[in-house]
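A single protein chain has been removed from this complex, and every other one stays in its place.
Presenting chain A:
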Amino acid sequence: MKSKFQNNINELLQEQIISKEVAQNIENYYNNKPNTSTSKLFTVFSVLGSTLIGLGIILILAHNWDHFVKGIKTTLAFLPLVIAQFFVGFSILKKKSKTWKEASGVFLFFTVGSSMALVAQIYNIPGDLSSYLLTWIALCLPLIYLLNSHVLAIVSLVFTTYYACAYGYFYNTSHGTPWLYIVLLAVIIPYYIMLIKQKTSANIVSVLNWFFPLSLTIVLASFVQSNESLGYVMYVCLFGCFYNLGKLPHFNNIQLRRNGYLVLGSLGTVFMLLLSSFEWIWKDVLKDNILVNGQETYVLLVLFITSFGLLFFNYLKKGVRSLNLYQFIFIIFSGIFFTGFYGLNFPVVFINVLILLLGIMAVKIGADKYHFGVLNYGLFIIVILIVCRFFDTNMSFVIRGLLFVSVGVGFFLTNYIMLNKKKLKEVKR
């Protein structure tokens, strides 16, 4: 990297773009700048090392060394835990570097799990996976704040999701609603908010911007017990919530790849609409009677109110002109769902029109912002809609073929026009 940078300076010097003095100043500046990338890399490798060692210990202990007496096994259960606790205590007391804290914290996380697993193994305690995971996470959550550990926040979030899946989905376990998932999230969220405020553009924030919505998307279905039809609206509202969250001034200004809420919200909304654009969904799946008093209704209400609140906040901050159709889908879909439910025929037609509008909207947003990704995303929505309709309409092959050709031509044309517009804009500058 450095040699490339020096080559560039030499090139600028030879071309007489910068003076010798300026070249020297630039070189001095970069030489004296503290090198943060090396320490970051060291932290990453230390954390990876601790994770592998921790997981390795769990596997070694899971082997079940049946020729060891109970006393030795019990000592082995506590030994890694005490060692890890010593390292964490040492890092806190001696105010060691970030690398020390992250690595020892992750190591302690895994040794807490291995210790409980070995005790359960020695005494043949069955206990289902979810209760084991819950105790494990609860014992380690304070470490996030004590060590200010980003990695522990991620690991805890991943294991919290694992717990909710084990509790809500996995066969042979409790099969209930993982309400405690919300409590665990509530403990992690303040740390996330603190990070957002302090380090908006840090990589850790970007990772969490993706992990939080992903976790919620995975877990939400476990909150659906008997009212499966309402699950559809719950997901549309959740994605509406993500999209509106991603549109908040704080998130809207960051790059798209760092804004997991906006991307997942948009993709999720389109996916749910495409799914419900099939007639059979309304005839076969969404035909159960809705229990107004079920837990799904309350979860749905919370999601709807949150999404609406975020939409309203966006309106207050940036005015009505800044809002787009994606932000209103959860309201429109909820309306269609509850009217379509009572035997009306228009939902399918309406949803198809809505998807088409969303596609056009994305093309427009892409064109306005000169963003090829968004533009092609819009075109892609339209293509998928056409492909989907081929499954349930009796259209002749010629017409289908012509439609595909015209959409293909549309792809080329829009991209070509946009490229020309962009070039023209750059020339004007």
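Note that in this section a contact is a pair of C-beta atoms (placed from the backbone, for glycine too) under 8 Å apart; a residue touches a chain by one contact, two chains touch by 3 or more; residues count from 1.
The rule is simple: contacts and distances are computed from a predicted model.
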Listed names "Phenylacetate-coenzyme A ligase", "Thiolase family protein", "Membrane-anchored protein" or "Carbohydrate ABC transporter permease", with the criterion being the UniProt name of the chain not displayed: "Membrane-anchored protein"
Selected from A:6, A:85 or A:200 as touching the chain missing from the view: A:85
Residue of A:9, A:129 or A:281 in touch with the missing chain, whole complex considered: A:129
Contacting the left-out chain in the complete assembly, out of A:119, A:218 or A:403: A:119
Residue of A:44, A:62, A:301 or A:353 in touch with the missing chain, whole complex considered: A:62
Residues of chain A in contact with the chain not shown: 58, 61-66, 74, 77-78, 81-82, 85, 88-89, 92-93, 95, 112-126, 129, 132, 135, 139-140, 142-143, 146, 174
